[in-house]
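If you scroll down you'll find the structure; I have some questions about it.
Removed from the display is one protein chain of the complex; every other protein chain stays in position.
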């Protein structure tokens, strides 16, 4: 088991002929992922890095048995791409695309829910389970198979933390980058139950940031339902109110969404809270060492 | 067990202060149904036939634990009434109201599905399980507890058939009137699995009519998945194409929806098909007699 | 069903940005001539009867004109024609475009999936019923998502369009989607949709607005042209009333029961002439109204079939007897009733006292009404 992806994951890349689509097709394949198809309307019949290109997701699914998709298409077309994936029967999609209007995301999110489809992102690095599959853009080099689950709202910061876990001699079960937008398909409370259920995960690293109340909701879940230990970090302690800190979702608005509120909630829920990201690997190692042997 | 309704069903009547709402509140109570609340915006605080009236469904649910609703409000307000019920947590609604625009029904249907709520109707008599509960307007006198399930697109014709079953010395487990509109919340293929799963039902009477392909789809389900015997009847053999025969949904359009097509499909699926409605009770009795004793 | 005449459908199309030929509605040969002479409509032109029935081309209700004089004489030839029972009062004169291909596009309801259905075919210009299933692409469109770009692409690919023509079709599909939803349409159909130069143009327009939604669109309330005069009166009185080809009027309560009654009647040799569904009512006034309406259809005999569930049989019977008294003796028709259910005995007694053949067995009653309709003694025998 792992979370959402595994050896049966068959990926169709939506927007495969674009620069990002092509680059990350190569990277996903190098990770060992079964990238079975690409879609770019009007470019069907071609090939990118040995992957056949189709005009529609429905065709890609029919011809290749794709069961997951990753979206690289530009923001104005991303909603359509997701609807197409859902209608074609895809039940796991990673939207890497940044700058999708949140009104579009509201439709995407609820349309996916209506069909029982999962969406990670948008504006996110995606999901990866070392040794199994990667759907998205998290760099391959930071991974090593192991038993630490990672859920994060950040991109590069996640890479650094995941890499730190590797350098500490540990490894990861599954890592999910949820994305930095105000409206995301999967939030901490959606993902935590998956890691709780995942037999390959012993501990969860949660990387939050300012804006919204996703970490506070995660804290509630951690307190009430999570049996596994959590090491948490929240970026943005020094961010001023009212400013968008790089991510569209990273904004302290009307007094809500501060790092303090999140850190306090997580701490009260029993999570071990790191002050600096570079402390995380050590805290993880220490906490794992205290786990009863199985 | 029974289908959808049982002794725990607690009904809120939406539009209770209208003529129909009041009349059928009395009838539902006489049937033994727990009618716990009524809703008419602006009339909260009053009482109708001993049933407290609230301004909103949410309030009714909170104060009375209502878990099912029946809608009597006029067509232009019916969509709103259903959305309100769903948002208030109601998961079974019968819409008696006629003339709801089908565009409204599309929203109602999918909004309900999104929330796991069931909708019977609109333009329907509702559901009743003798000895348990009735949500809707099927006359009380036609019922007698028993083991025949009835699913029908008609109103009065259903009453007559259900009454015939009673007069033949038999009784009904649950009877559902699906409604005569082109878009209904529950169609035969939705309801048949419930009767298949219902331990109190030995045989299903299916009463169809011209228009659409609901009977053909039912036939497919009957053939592939239904273990219980079916006695079927389809009204409208003599109806000309292009005319709406009383029900908005009863129309033969572009060569589809004829009684012949439906009768043939049902017959081929193994249903016993009645030529006239008055034959049904006899056929049911005869078929039940052939069932292996339990 | 509010079926819009072609020109009304095209007016809607124009509002939503669907490309159309230049054209004008005229109501006299002189107006037809002037439309060409004034340059409002270029020649060659096509002159089309504005009737609701299909198949106008074969019926001589569509003619061509290359001059103002031809337009005038074509108009003169078509105006006043009876076309499937409908008199031609309006014409649409349109420029006749040089078209490359004829396509088919429609939006309708998918009852099973409960979603709108986009239908397209590269084989337009003929009756779609005659086009093979494999030549029609059906795309269910989820109302919560709207007509997505990928769905439009699939439709356009099926139509065999590309380049600027594809863009024109894409825009048209979006416009049709908006129209279908915002106008509460049951059907929006363009057949043919023509490829003209680099774009697509709607040569015909078939738009049906949903009756039940006219409370949102009062502008359509007066446009219900596809009924007989009696059906129209019935509609205003909220009585489900359908005129058929036979001579026996059927009154029953509930659509399913009424249909079933028709079926039994036909099976026993009767020929139903009117379908009248009383619905759930037993309001004597309503019953009277319904019965008087039935009288106006001049049936040879009337059959009443009532199951008293919510309805009370005695109340219905009383309304009926009242109504019957209001009909002059000379116009009276035989009435046979079958009633069952609530207060059945009282109902039967009331009817019998008034001289109505009444009983509770359906088969027997049907036999009686069929016999009555066939009897030569039936004086009121002037089927409409």
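Letters A, B and C mark the chains as written, and numbering starts fresh at 1 in each.
By definition in this document, a residue touches a chain if its C-beta (ideal position, glycine included) is under 8 Å from a C-beta of that chain, and two chains touch if they have at least 3 such contacts.
Predicted, not measured: the structure shown is a model, and the values here were computed from it.
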Contacts of the unshown chain among the visible ones are A, B
Cross-chain touch to the chain not pictured, restricted to A:105, A:127 or A:284, is A:105
Given A:71, A:86, A:127 or A:207, the correct residue touching the omitted chain is A:207
Across A:138, A:151 or A:222, the one contacting the chain not displayed is A:138
Answer key for A:85, A:135, A:170 or A:235 versus the chain not shown reads A:235
Per the touch rule stated above, chain B touches the missing chain via residues 41, 55-58, 77, 80-81, 83-84, 87, 107, 110-111, 114
Contact residues on chain A toward the hidden chain run 75-76, 99-107, 109-110, 137-139, 141-142, 152-160, 163, 180, 182-183, 187, 207, 209-210, 212-214, 217, 233, 235-240, 243-250, 254-255, 259, 275-278
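One rule holds for everything that comes next: only the chains that are shown with their structure count from here on.
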Among line, ring, star, complete and other, the chain touch graph is complete
Counting C-beta pairs in contact for A-C and for B-C, the higher total belongs to B-C
Comparing each chain's Cα average against the average over all protein Cα atoms, the nearest is chain B
So, in whole Å, the Cα centroid of chain A is separated from that of chain B by 45
CA centroids of chain A and chain C: separation to the nearest Å works out as 54
Expressed in whole Å, how far the mean CA point of chain B lies from that of chain C is 28
Touching two or more other chains in chain B are residues 110
In chain C, the residues touching two or more other chains are 142, 144
